[in-house]
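For this view, one protein chain was removed and the others were kept in their places.
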Amino acid sequence: MRAFNTSFTLESTARTEIADITALVTSAIRPFAVSTGIALVNTLHTTCALFINEFQSALMEDLRGLIERLIPDSAGYCHDDPRISDCERGNARAHLRAVLLGRTLAVGVNDGDLTLGQFQSVIFAELDGPRKRAISIQVIGE
Amino acid sequence: MRAFNTSFTLESTARTEIADITALVTSAIRPFAVSTGIALVNTLHTTCALFINEFQSALMEDLRGLIERLIPDSAGYCHDDPRISDCERGNARAHLRAVLLGRTLAVGVNDGDLTLGQFQSVIFAELDGPRKRAISIQVIGE
Partner (left out) sequence: MRAFNTSFTLESTARTEIADITALVTSAIRPFAVSTGIALVNTLHTTCALFINEFQSALMEDLRGLIERLIPDSAGYCHDDPRISDCERGNARAHLRAVLLGRTLAVGVNDGDLTLGQFQSVIFAELDGPRKRAISIQVIGE
C-alpha cells in the first residue's frame, strides 16, 4: 500500500466554464500504477467545483441554467455588499454554487485507471473565472 | 493495510425510486474484515444518486418533492431537445438531480462494519428507472 500526492493547474477562460478533465486526471494518476485503490480529486479553491456526470454540451448548458436559476447572479447577497463585507470581488453566487456542486471527487482506481462508468466524466466547473486553478490529487492503493 | 474492490447490482422498478441499501453495502464489505478504514460507495451511472440520511418513508416523499420542485421534469432542457442534442432519452432532469444529490459515499469502517450514526442509512436514488444499476465499492484499511 502506498499514498501519493500530485496536482496540476488549469486556466479557465470565461466567468462560468464547464470542462471535461477526465484525461488530465487520468494522466496525473497513471504513473503511480496503483492496481487497486482510491483517488481523491480536490480543488483548493472556493469558487469552483468538481463533479462526475455525462459531459454532453447540451446537458452542461442545462446545468448552467440550473445553477443560475437556483442561485441568481445578484440576489442582494451580503458578501457582495461593500458596507458589510470586505470582499473585493462580488462573487457570492460563485461561492454558493461551489457549495451546492461540491469540490471533492472520490473515485475508485483499478489497474492504474479511474473506475468510471461508460458515460461518466470528471467535470470541472469554473464559477468565477477566468482564473488559474489548482487541482490536487491523492491516490492511495496497492 | 489492504485495498479491496467489490460491486453489486440492483434493479429499480420505477422512474424515481428511493431505496435503503445499507444492508447490501454492509454484506458486500463485511467479508473483507477491515478493522479500521474507509469505504467508498459509488454509482457508475449518471442518472442515479447515493447519499446518507434517515430512511423514513414520509421524509423520502419530501425529498422527492424537493428535487421535483428544484429541478422540474420539463423545463425546456437543451439535453432533451432532439434539434440540438443526440440524447435519445429525454432525461436531463435525472442528470441534474444526480449532480445535486451526489454519487459517492465515503464512510468510515470499524470492526468490519460501516461507521453510521443511529439514524443514518445508505440511500440509493433511482432518477431515471426502471434500470439495472451497478454499485461499485472500494474498501481500504487494516
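So that you can tell them apart, the chains are marked A and B in the order they are listed, and the count of residues begins at 1 in each.
Assume a contact is a pair of C-beta atoms (placed from the backbone, for glycine too) under 8 Å apart; a residue touches a chain by one contact, two chains touch by 3 or more.
Predicted model, so just to flag it, every value in this text is computed and none were measured.
J.: Identify the residue among B:Val25, B:Ile38 or B:Ala92 that touches the chain left out of the display.
T.: B:Ile38
J.: Check each of B:Ala19, B:Ala75 or B:Leu101 against the chain that is not shown and name the one that touches it.
T.: Of the listed residues, the one touching the omitted chain is B:Leu101.
J.: So which bits of chain A touch the chain we can't see?
T.: Counting over the whole complex, chain A touches the hidden chain at residues 1-5, 38, 40, 42-46, 70-71, 77-79, 81, 84-85, 87, 92, 95-96, 98-100, 102-104, 106, 134, 136, 138, 140.
J.: Against the chain that's been left off, what residues of chain B make contact? List them.
T.: Within chain B, the residues touching the omitted chain are 1, 36-38, 51-54, 56, 58-59, 61-63, 65-66, 70, 100-102, 105-110, 115-120, 140-142.
Basically, only the chains that are shown with their structure count from here on.
J.: Would you kindly tell me how far, in whole Å, the mean C-alpha position of chain B lies from that of chain A?
T.: Going by mean C-alpha positions, chain A sits 20 Å from chain B.
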